[in-house]
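Note that this complex is displayed minus one protein chain, with the remaining chains in position.
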Amino acid sequence: MIDPIFLAEAAVNGILLGGILALLALGLNLIFGVIDIVWIAYVDLVMLCMYLVYFLVQVYGWPVWLGGLAAIVFGAALGVAVHLLIISPILGSAPINQLLATGGLLFFLQSFATFLWTTDHRSVRLSLPSLEFGGIFLPLTRVIPFGISILALIGLYLFLTRTFVGTAIRAVSQDREAMALMGANPRRIYVVTSAVGGLMAGLAGALLIFQYSVHPFFGGQFGPLTFMICVLGGLGNMVGAFVASFIMSEIISIAGVVWSTEMGYVIAFVVFIVMIFARPGGILARRG
Amino acid sequence: MARLLGLALVALLLVAPLLPMAGMKQYVLHVAIQVLIWSFIGGAWSLMGRFGLVSLGHGAFLGLGAYGAVLLWNFYGLSPWLGGVVAALLTAVLAAVVAYPCSRFQVVGHYFGLVTLAVGEVIRLLIIAERSWTGGSLGVSLKPAGGDSLVALQFADKRVFYYAALALWLAGLWVWARVDRSMARSAMEAIGEDETAAASIGIRVTRFKIGITVLSAVLTAVGGVAYAQYIAYVNPDTLSGIGVSLRIVFAVVLGGMYAMLGPTVGTALTIALSEYLRIAFGLKLIGMAETIYGFLLIVFIIFLPAGIYGSAREWLRRRRPATVAA
Partner (left out) sequence: MSLLELAGVTAGYGAFTALWDVALRVERGEAVAVVGPNGAGKTTLLRVISGVLAPRGGTLTFDGAALAGRPAYEVVAHGIAHVPEGRRLFPTLTVADNLKMGAYLATARAHYPESLERVYGMFPVLAERRGQRAGSLSGGEQQMLAIGRALMSRPRLILLDEPSMGLAPVMVLRLFDLIRRVREEGYTILVVEQNVRQVLKLVDRAYLLEVGRVKMDGRAAEMAEQDFVRKAYVGL
C-alpha cells in the first residue's frame, strides 16, 4: 500500500503542474476561439521561449525575473509573427491547409532548434528550498511558478472581462461579422489575440524551464497533453480547459506515483478516449 | 488514351527491376518500395480526407498495424499474414471508437483534426511507455526467420518486396476506384455539402462516416505491416505520432487529394525531396534538411493550396477560354 503521504504529495504536485498546463491550454483555446485555427505548433513556441530563458539566465547570467520578462515579450512577438507570416495568408483556406501550415511550422521549429542547439537537454539550475507541510515536500521551484500562473490566469480573466479590447476579443469569437459592424477591424483583433496567446506561451516557457529541461522535441512531451486537455475541456471553451488541465495533471501525477510516469500517461489516455466517447463536446460541452 | 498510358506505366513498373541501373539498383528499388508503400498509405488517408474528414492521427493506425504484426511475430511466432489481420482488427476497433462520437456529434474540421492528432500522439506515448515489451523509443527489430519465408514475409531479395509493394499499391488504387464509383462516394459528398439535408433524405450519416474511417484505418494498418516487414524494424517516431501523420497528409495534399494518382504523385515528390536533402546534407548540419523540408511545407501550403493536381487543372482551365458564360 502506498504511503498516503506520497499520494497527498502527488495530489498537490498535480495541482502545481495543472496551473501551468492551464496557461498552455487557455492560450491555445483563446486563439482558436477567436481565429478558428488550431496552432499545432503552439507548444513548440513554448520550447523556443524556454531556450531564450535558458540562454539569458544560465549562460549570460541575467536575473531570473528579467529573463522571464524577456520570454513574455518574445512570446508575444512570436505570436504576432506567426499570425502575420503564416496564419494571415491562409485565413480563407480550407481547414486542412490551415492545419498543414501550422504542422509545417512544427517541423520547421523542431528541426531548426536541432540545427541550432543540438538535441542536448538544457536546464536552468536554481537552488531553492522546499516548503514542508506535515511530511509533504513542495519545492519552491514548483510552488512559485504555480503562484505566478494563477496570477496570470486571473489577469487573463480580468483582461477578457474588464477591458475594452478583451471584451472585443470575446465578442469577435462569438460573432465576427457583427463586430465588424461595430467598426472593429477583425484582422487587428486577430493580431492582438495572437499576441496574447504568444504571451501566455512565453510565460509558460519561463515557468517551465525551471522545472523541466528543454530540448528541440519538448513539444512532443507537452504538445499531446495540451491537445488532449483542450479537447477534453471542449475546444474553444476557456472554463472547460481550466478544469480539464487540473483533471489531467492530477491523473498523471497520482498515477505516476502509484505506478509509473508512463502509466500516468496511459491512464490519462484511457480517460481521454472514454471522455470523447461519452462527451465529445468536452466536459462542459458548449457548441461553437 | 489515358488507359493506354496507364497500361504503359504499369508495364514499365513491372519490368523496372529487370532493367540495368548502373549499380544503383538496390538504392532505386529501396526508394521505389518506399514510394509504393507510402503512396498506398496516402491513398488510404485520402479516402477520408477527400470527404472533409481530416485526420491528423493516422500514425495511430500505422503504429498499431506495424507494432501489432511485429510483436505478434516476435513473441508468439504468429505469421504476419495473421498478425496483420489481428492488428487490422484492433485498428478497426480504435477507428470505430473514435469515429462514432465524432460523427454523431458532428466533430469536424479543426476539432476533428485535433482529436485525431491527440489519439495518434497517445498511441506513440503508449508505445514508449510500455517499453518492456515494445522496446520504447529505441524500437524493436523483426526477429529473423532465418532465410526467405513467405509465411514470415521476410525475403533477402529486394525485388520480391518490390513486386509485393507494387501489388499492394495497385490494390490500393483498386479500392480507391471502387469507393469513387460507389454509393458511399455520393453519400459522403452529400454529407460533406450539408449533413442535415443528407440525413433528412435517409442517408445514414453516422454509418457512412464510421465506415469510411474504419476502411481508411484498416488499409493504413496494412500499409504499416508492409512497411515493418520490409524495413524489419519499427520505431515509435517513424511509425506513429504527429510527425508521420503530418507527412502523410502533406504528401496527399501536395499531390492532389481528389485524384486517384494524387497521393502517389505527392508521395513520390516528397520522398524524392527528402532523399535529395538527406544526401545533399549528409551528416553535416544536422537538422538543416528537416528545417528546409518544414519550410517548404509551409510555403507550398500557402502558395499551392490546391496541390499539384488542383493547380495544374486551374492552370489548364485558364489557358482554355471559357465556353460557358457566367
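Letters A and B mark the chains in the order given here, with residues in each chain numbered from 1 onward.
One rule holds for everything that comes next: a residue touches a chain if its C-beta (ideal position, glycine included) is under 8 Å from a C-beta of that chain, and two chains touch if they have at least 3 such contacts.
All values reported here derive from a predicted model rather than from experimental measurement.
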item: Contacts of the hidden chain among displayed chains; value: A
item: Residue, one of A:34, A:179, A:243 or A:275, that touches the chain absent here; value: A:179
item: Hidden partner chain, residues of subunit A it touches; value: 164, 167-168, 170-171, 174-175, 177-186
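Here, only the chains that are shown with their structure count from here on.
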item: Touching residues (chain side subunit B, partner subunit A) in the complex; value: 49, 54, 56, 97-98, 100-102, 104-105, 107, 109-111, 113-115, 117-119, 121-122, 124-126, 128-131, 241-243, 246, 249-250, 253, 257, 285-291, 293-295, 297-298, 301-302, 305
item: Subunit B-touching residues of subunit A, taken from the complex the two chains share; value: 32, 36-38, 40, 86, 89-90, 93-101, 103-116, 118, 216, 220, 223-224, 227-228, 230-231, 235, 260, 262-263, 265-266, 269, 272-273, 276-278, 280-281
